[in-house]
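With one protein chain withheld, the remaining protein chains of the complex are depicted in position.
Think of it as A, B and C in the order they're written, each chain with its own count starting at 1.
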Amino acid sequence: MINKTVANAAEAVKDVFSDAVLMFGGFGLSGLPENSIAALLEKDLNGLTCISNNAGVDDFGIGLMLKKRMVKKMISSYVGENAEFERQLLSGELEVELIPQGTLAERVRAGGAGIPAFFTPAGVGTEVAEGKEIREFDGKLYLMERWLRADFSFVKAWKGDTSGNLIFKGTARNFNPMMAAAGKITIAEVEELVPAGELDPNQIHTPGIYVQRIFQGVNYEKRIEQRTIRKS
Amino acid sequence: MINKTVANAAEAVKDVFSDAVLMFGGFGLSGLPENSIAALLEKDLNGLTCISNNAGVDDFGIGLMLKKRMVKKMISSYVGENAEFERQLLSGELEVELIPQGTLAERVRAGGAGIPAFFTPAGVGTEVAEGKEIREFDGKLYLMERWLRADFSFVKAWKGDTSGNLIFKGTARNFNPMMAAAGKITIAEVEELVPAGELDPNQIHTPGIYVQRIFQGVNYEKRIEQRTIRKS
Amino acid sequence: MLSKDQIAQRIAREVKGGQYINLGIGIPTLVANYIPENLEVVLQSENGLLGIGPFPTEAEIDPDLINAGKQTITMVKGSALFSSAESFAMIRGGHVQLTILGAMEVSENGDIANWKIPGKMVKGMGGAMDLVASADNIIVAMQHCSKDGKSKLLKECSLPITGIRCVKKIVSDLAVLDVLPEGGFKLLERAPGISVEEIIAKTEGKLIIEGEIPEMKFD
Partner (left out) sequence: MLSKDQIAQRIAREVKGGQYINLGIGIPTLVANYIPENLEVVLQSENGLLGIGPFPTEAEIDPDLINAGKQTITMVKGSALFSSAESFAMIRGGHVQLTILGAMEVSENGDIANWKIPGKMVKGMGGAMDLVASADNIIVAMQHCSKDGKSKLLKECSLPITGIRCVKKIVSDLAVLDVLPEGGFKLLERAPGISVEEIIAKTEGKLIIEGEIPEMKFD
């Protein structure tokens, strides 16, 4: 088996360059590659295009990269939780492409799967369809969407092994598996890194073939956006 | 949770009709819905279109349905192991559509995922491309392929629960998950049926939403096509 | 006029046993509280879960288990977890049969607008465009009129739309209405104390009224 282990986040992100296209797994703040983001914040980067379902909050996640003006463009489905984001967008410093969430997920999946384009009904008749090819199949209208791929993908898993196999936990899986497959260089951070052979091959969510670097993450904050409880 | 349990294979296949389009999971004889096929053989059916990576062997799997002249058309990627198949094909009794294996997998996946068409490089410049739209993306040629969907899908899993969640084992997973999603009625047979709540939600390969009926299979033969051993 | 909880309660009556359902943020989330316990249904969360359970107790809270509104949740027995691509494969493939969501406007041919107000900060459509383009049955929970009294049931949507010809039924604070395939809002029920005349006055789009319109009843 091929050993993909690197020492830490700093080593994992060492060759990330300005103007690169980056993908980040996570939905809201759940399943976010916290360590990689922290390491990117230590680097002198700008002009980045970030593909991520959300843009973090002001003081966590991609929000911190926005604050440091590292990001030129965001490609997301929902960006509502971030005042700095709003400020940069309104001032024209930040470019934003909003994509229906399922289309975003499928465009990233297509990127990893070598499918340059596909048809989806999401957005037909809306401004999302502007400039896109519309076609009828079996009496229903669909629009053509292109794949998305990245120079670097950052994903976060629950468990991983040295050959890059990943297992996610709960709804922290979300965009992580597709983004792992769609990055030229995919960097995985895990809560628990084990030797190859310790994970059940039948339970792997992301096969190691998609992962170029893996490291044991540290100090996970796993911040909760909407702490909602019932009276027990 | 919705209870999808039916008593047995006979009950599960009770409304399968002649001229229906059927999908069968399995690669070679591995991961084959043996019980459902046996129950279909008891019914008076003909004119069926069968979508399956292979066509079984003469005395096992879909080969038995061919022998009973139930099948009008096979859609497969490889059909080399079956003399009766060859006879019917050469005599013109049986129609065959051969599809590259990855295209077959993706067309079925697209059927379940509501994607009516997508582009793939497989088959460009070959007879598979005849009559299909060819398009260039980023300097490479691709052809457009349509989704595949079925009236009934038959899949076989290792474990399943009463709400239809499935876990496959080893390489017996193969086409089963996509076919489960692409059937109007999906019938799952499992080696071990457990109450909802006993399977780890994080380890489910096929979520129960795709399965309309599930039953505990019996007497699995699990025939091996190429028994290959090393001297230990 | 119906309260938000009454709108949710009324929508819950549309739910059938055996359905897989996606509930949007806001009033639709409340629908879960009114689905009878004997109906076997499964709630889908588009961030990757089938089988949403109640909110957790303090002890049960898990940051790796949230719904599409980013709220902490629990799972019921028989749940399944999956990726966002699988989740929207389910939605787009028509496996999630019923979608209940809010709207700012609905047109008489079933177009819905619920994601963007020109001049205001755009937050994004999230999964709404996928959901309305996919499910067979789409029910909208909404206020019949805006705060300044303008009808939100229109001939044509004035706001940027989320999807076309998709809404099948509306439960507003004033009425229950079907959106007919051939176009038009067919009045089915009135909120307690609301007259047909008031609904006529507050519905800009084509309203179809046949026979006596019953008043909704709540326990």
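Rule of thumb we're sticking to: a residue touches a chain if its C-beta (ideal position, glycine included) is under 8 Å from a C-beta of that chain, and two chains touch if they have at least 3 such contacts.
Source: prediction; values computed, not measured.
Within the full complex, the chain left out of the display contacts the shown chains A, B. Of the candidate positions B:33, B:63, B:116 or B:177, contact with the hidden chain is made by B:177.
Within the complete assembly, residues 1-3, 109, 111-115, 161-163, 165, 181, 195-197, 201-202, 204, 207-210 of chain A touch the chain that is not shown.
Within chain B, the residues in touch with the undisplayed chain are 27-31, 53, 76-80, 86, 89-90, 96, 98, 100-106, 108-109, 120-128, 158, 169-178, 205, 222-230, 232.
Keep this in mind: only the chains that are shown with their structure count from here on.
Contacts between chains leave no pair untouched here, as each chain touches all the others. By number of C-beta pairs in contact, chains A-C lead all other pairings.
Inter-chain centre distance (chain A to chain C, centres taken as mean C-alpha positions): 29 Å.
Multi-chain contact residues, meaning those touching two or more other chains, occur in chain C at positions 49, 81-82, 88-89, 91-92, 134. Looking at chain A, one finds that residues 106, 120-121, 169-170 touch two or more other chains.
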